[in-house]
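Removed: one protein chain of the complex. Kept in place: all other protein chains.
Chain IDs A, B, C, D and E follow the sequence of writing; residue 1 opens each chain.
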């Protein structure tokens, strides 16, 4: 057997393996968000997650992949495996955005947005960062290092979310006379389950982004990437738990998990480049950023029921810059330029697209519908009809 | 290292990988069904799922595998991996059937049936379709193409279910004076979680059924199989969501997920043979079939709490025929013959076996037991004892 | 490509695959325990699971791995993969212990204990059993065969738990005037989900412990290990179900799952050494031991809400001895010596460490805090705030 | 005006509601309660230990009616809710002094 | 002493509680109930079949007050709970003969 054939087989298998781990993030996001919202909005959030996967993936199959990569060709592994791996990413940006506008967003316009995001916006970002690169040679050309998408996925989703929150506004009754009304999560086991499915998915996300496991060097790189990814998550969880305990003598699990996810987002830009201790530092800073960003966004009345801005936007930016700070061979300015260019592009295009869709069919459910719950109004199906709702 | 050894190692590993994905379908079915039934029957449904896995797998280990494949030998991969892969399939047929008679079936007779199904009926179907083929040369000899079991698994389970529903009847109070009483699902997050575990399991189910990943050609085939499998699921979900929205302006998540599962069932017969667009069509037809079959079976008073007839039986048939329709090299008549022969065999044998068991120890719980709930009567353990049940 | 390189690549990949399966045991333990405790203690149990993963893994990264293996070197696979695999084990011993003291243990002292267990106690046990072996040559030198840790993981965790129960006492109100008050599980679907995630994780746990899949012989060994692991789980579930049905005419799912887990624990010491039928016997004995041990520990007023003593301690011992009984080449006395030496070490060291921590900051929550629930007192976050609690 | 409270078996709710609707009662407030009485609870099993669940789920229906309708209403409930088996439940009648409909401010018989 | 029961829309609980606190009512017992009245339920969908959910979630507030406070309390509730839309709920007043505070053994007006 030719060495090239061997590599082809192994890398196809490895990419399929990574892809499967990423697909676990679909139920991962679904469970996390279903656990974080109120019982009256659970079915709606779940439906959104399912529809995003269906709509965005098909859009990526039909138009997005071509746009991002220019062709359906691949010599180093099966193109079908390569496609599936990339397709597994596409829903994530929209998930990040949809999670942050839960409990008020209507499903139909969101599905329209998913088509555009999965078919055009996200593929364009991929094109200029990882793919065919249509702006190569122009002054916008990016040299940012972003292995698995701190910026390309997480910040992009985060900027789209910021645009969405500005357009849709806060949930009914969330801010009353300048005061924040706390709306607690309804199902903590689902939150934990979802967070761990995401965590495990991240191993495929980052490990698979190395692109090949079929040489000794690449095998090391993949393993180190996965190890560093995990380490940053551990550190993020630990520091968030520590800060909460210092302040309140209480372990707020939702914050701890957000800290972990923040660490995972932040390490995603360069897990292959760090030594084994740097991710501890990156994760601790990420976890701290989450703890401080969550109340900050609330003070700004940017209503984000799942903490997606703090986890994905803030730490997408932090993680991309961190590569420039901690890795000698990477220019900080290149990283910064990447962050800024993607920010401007993702935010402005999302804003315009959301704005236009919002004119045609409004995103935000009426106050009365929010009061009764999105489930009854959007899906007709209650999440827990037999469980009695407490006061 | 010899090329053959390399292939042996890789295919053993790949088969174990696929097997693990299929085992995720065990909690997948369990969560899906636990979410779809009423709270008073949840423990019972879960217990059935666990017992089926234990009973049918052991029966397959002790007698079924021999019956299906004639011998414990395999040159291309570890026989233990080959066994585990096949064993992972066996529970599925029974799961399909048990799901459709939930909320009234007693556990003990069902366990007896699982022994016979896992030890004899299913292995016989495998024998004639994929295995040693004891009817080769007779007029019944099958040339059906059925990669991963649209017919062998899904329709077989579906026919067994039809027999079971005829013998056990509907749930108490389901049809009153010719009117259908709607009994909604009790826990939607579990339904979604279960559906996605099934979806992910399907990658192993179909991908692993290619049998080998250890050459460039096979690597392509496996990757394409997985991609096409996924695409049909996406299309099934999308079309079901679309139809529901057109009709009711509501997104009924249970129907959307049944649409996805229908698409997955339908593509299972030939995902390796299709180009990348055909599965969209197959999935869309599958999803539409589900949407129309669910109320139809209710009109026929065939009471199927989880929609298994619509998902597995209808689409198992559709998917098998689809190979004959969309693939030039496959004869439609061969596919039809396969569908019919397996139907006659699976239905009549299941019917007789169920009938006999039913004489000895009745399958159906008394009305009073159904009223109080199967959990208290069959397991003694309530699923959610601390949660107050709403009216 | 060199054969050694090929093996390096494959074994790195295989080890990463196994590691991922083991990480599924993190949500596995979390869901199992969250389902078994009362709703007022669910968040606390989940938080403990998350904190253990974060704390013990980081401790193992910073000090434990060095202590256990003497160096960060590995020729046969990526050291990072080897590390991740070992790290995936470390939390398990603590999970076993924390589960058994749920509903009364405070989180902060437990986190301290996790540092010491993950950084020192468990690495020391690994050192003498699997690792650098610092007692080689002394009269304590162990020749025990323990492939994946019936003793090294499960009994070690079990002995630590026994020490913990002796120090912390039973839950408030559990034993009143010598009578046992039954405290049922609050969420059975979570119990089932958790048990199956553990089951699937076990394939990686035991399969990965073979250490290599990259030769025909090793591929067979891995596949057989996984098959035998599964078989023992099946047999444990079956026998537990059978005994319960004989005695009560009821299928108690929590006991059936504990039986399955008991079978998995018991087979863990030697799944690579058995023929395909022995695990049935081992699993059946394991399942029976669980059924009899659970009420026995209650009679001894050792209050263990999740049955961890019966599953992990009793069957860790049984499984280790079983290798000496069923495998000719293994000396029963060596196995017994291993069991005893580890028991003495793990119990006494855990006891002393727990005792000292308990003096500094008591482990056990006040009765009033237990009454109100650990969630409000330790986390400030209720698990199901919108669900009305039944009487 | 009188308050009629009926404690019934949960699966009889639909029947009783329909029977009451037929005699023109179309306002009521319902809640899930647990009952303790001659009908004994069932025993459950948990990890090898049996224990008794004392309290049985019941439905409590409350309706405020004009004093003259009391007999008809109670008779209707008795008929629709009876299975003849132990645990069928009870009806309690007591006095109500004042009623107000929040939406309109109407009081007493107009507010029923 | 009188018992005042108010059936209100769930999202009005906070407002009513605050309004009552302002007039010095600081003891009450609240429960979730289901209401059936002129306000009709909504229809839900399940796997292609529509059906009507009859019973609507309501909150029942109960407070025992001194007889002389009844009018002020009911007026306060009416004002705070009214949305003007159908389904706003009702208030029922009845008589209480005796009250005991378990902690102290105090009775009647002292025990309110």
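One rule holds in what follows: a contact is a pair of C-beta atoms (placed from the backbone, for glycine too) under 8 Å apart; a residue touches a chain by one contact, two chains touch by 3 or more.
Since this is a predicted model, take the numbers as computed values, not measurements.
Trainee: Just list which of the chains on display the missing one touches.
Mentor: Looking at the entire complex, the absent chain's contacts are A, C, D, E.
Trainee: Which of these, A:19, A:192, A:250 or A:327, touches the one chain of the complex that we don't see?
Mentor: Answer from the full complex: A:250 touches the omitted chain.
Trainee: Out of E:19, E:49, E:75 or E:111, point to the residue that touches the absent chain in the complete complex.
Mentor: In the full complex, the listed residue that touches the missing chain is E:111.
Trainee: Taking the full complex into account, find the residue in C:3, C:141, C:275 or C:372 that is in contact with the omitted chain.
Mentor: C:372
Trainee: Residue-wise, where is subunit D in contact with the chain that is not depicted?
Mentor: 2, 6-8, 31-38, 54-55, 58, 60, 70, 74, 77-78, 81-95
Trainee: Under the stated touch rule, tell me which residues of subunit E contact the chain that is not displayed.
Mentor: Here the touching residues of subunit E are 3, 17, 26-31, 64, 94-103, 105, 111.
Trainee: For subunit C, enumerate the residues touching the unshown chain of the complex.
Mentor: Looking at subunit C, the ones touching the missing chain are residues 371-372, 376, 379-382, 388-391.
Keep this in mind: only the chains that are shown with their structure count from here on.
Trainee: By label order, what chains touch subunit B and subunit C together?
Mentor: The common neighbours are A, D.
Trainee: When the CA atoms of subunit D are placed over those of subunit E, what is the turn angle between 0 and 180 degrees, to the nearest 5?
Mentor: For the C-alpha superposition of subunit D onto subunit E, the angle is 120 degrees.
Trainee: B-D or B-E: which has the larger count of contacting C-beta pairs?
Mentor: Of B-D and B-E, more C-beta pairs in contact link B-E.
Trainee: So which of B-E, A-E or B-D is the twin of C-D, meaning more than half of its contact pairs are the same residue numbers?
Mentor: Answer for the repeat of C-D: B-E.
Trainee: Return the distance between the CA-based centres of subunit D and subunit E, expressed in whole Å.
Mentor: Spacing between the chain centres: roughly 18 Å.
Trainee: Go ahead and note the Å separation of the Cα centroids belonging to subunit A and subunit C.
Mentor: 33
Trainee: Return the distance between the CA-based centres of subunit C and subunit E, expressed in whole Å.
Mentor: Chain centroid spacing, subunit C to subunit E, equals 51 Å.
Trainee: Can you pull out the residues of subunit E that are in contact with at least two other chains?
Mentor: Residues 32, 34, 44-46, 50, 55 of subunit E touch two or more partner chains.
Trainee: Which subunit A residues touch at least two other chains?
Mentor: 6, 10, 13, 17, 187, 193, 379-382, 384-385, 387-390
Trainee: Which of the chains are touching one another, listed as pairs?
Mentor: Applying the touch rule to all chain pairs gives A-B, A-C, A-E, B-C, B-D, B-E, C-D, D-E.
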